[in-house]
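And now, chain A:
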Amino acid sequence: MQLPEAEDLLAVLTARIRQGISSDTAVVGIHTGGVWLAERLHRDLQLALPLGALDVSFYRDDFGQIGLHPQIRPSDIPFKVEGSHIILVDDVLYTGRTIRAAINELFDYGRPASIRLAALIDRGGRELPIAAQYIGATLEVPPAKMLALEKKADGKLDLSLYDKHQGNE
Partner candidate 1 sequence: MSNNPQLNKNGQLQHLLTTEGLPASILLNILDTAEPFVGVTERDVKKVPLLRGKSIFNLFFEPSTRTRTTFEIAAKRLSADVINLNIAVSSQSKGETLLDTVNNLSAMHADMFVVRHAQSGAAHLIAQHVRPEIHVINAGDGRHAHPTQALLDMFTIRRRKRDFHNLRVAIVGDILHSRVARSQIHALTTLGVPEVRVIAPKTLLPTKVERLGVHVYHDMAKGLKDVDVLMMLRLQNERMLSARLPSTEEYFKYYGLTPEKLALAKPDAIVLHPGPMNRGVEIDSVVADGKQSVILPQVTFGIAVRMAVMSILAGS
Partner candidate 2 sequence: MNIAVRNGRVIDPKNSFDRVTDIYIRSGKIASLGAVPPGFEARREINAQGLIVCPGLVDLSARLREPGLEYKATLESEMGAAVAGGVTSLACPPDTDPVLDEPGLVEMLKYRARGRNQTRVYPIGALTRGLRGEWLTEMAELHSAGCVAFGQSDRPLPNNRVLMQAMQYASTFGFCLWLRPQDVNLADGGVAHDGEVATRLGLAAIPVCAETVALSHIILMAKETGARVHLCRISSAEGVAMTRAARKQGLPITCDVAANHVHLSEMDIGFFDSNCHLVPPLRSLGDRDALRAGLLDGTIDAICSDHAPVDEDAKLLPFAEAEAGATGLELLLPLTLKWAAETKLPLVAALSRITGEPARILGVEAGHLTPGGDADLCIFDPDHYWMIEASTLKSQGKNTPFLGWELQGKVKYTLINGNVVYAD
């Protein structure tokens, strides 16, 4: 199937978010694709508060089935979560379980005033009542396929499709 250009979608997403931010908005990306996006947003939107990054491995709901993820990156929230307005950023919004885990993790850092969700692609298929406020594009993806964001050597972002039960990111 034909995939849209990630850079184009990012431009759309950035424009949509620009209207909703203020001087105290914080951006937190979810590893790994969400962090790449959040880095670009943080730069392009010139946000004052430092960028946050979350690894949700310790908050996932599938630990009992698949165990620990092989590569866990440290989470880093260098601003005060208590009372903050956060935009959570992920690359692909699908079942909503990753976002649920990210919200739980954020709350362990403090009580935010608000959390909004920005996703490059919404592929539907929600299993939890989660919705994104900012979306790059909606895309229907066959259930057996997974969508992933990649960062090329020159720093540009790219979307790719792979089979669900192959080797993972």
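Things worth noting here:
Keep this in mind: a residue touches a chain if its C-beta (ideal position, glycine included) is under 8 Å from a C-beta of that chain, and two chains touch if they have at least 3 such contacts; residues count from 1.
Here is how the candidates were picked: all candidates are chains of the complex that A comes from, given by their letters.
Nothing here was measured: the structure is a model prediction, and the numbers come from that model.
Going through 1 or 2, you find that the chain touching chain A in this complex is 1.
Interface of chain A with candidate 1 (complex): residues 55, 57-59, 63, 66-68, 70-76, 104-105, 108-110.
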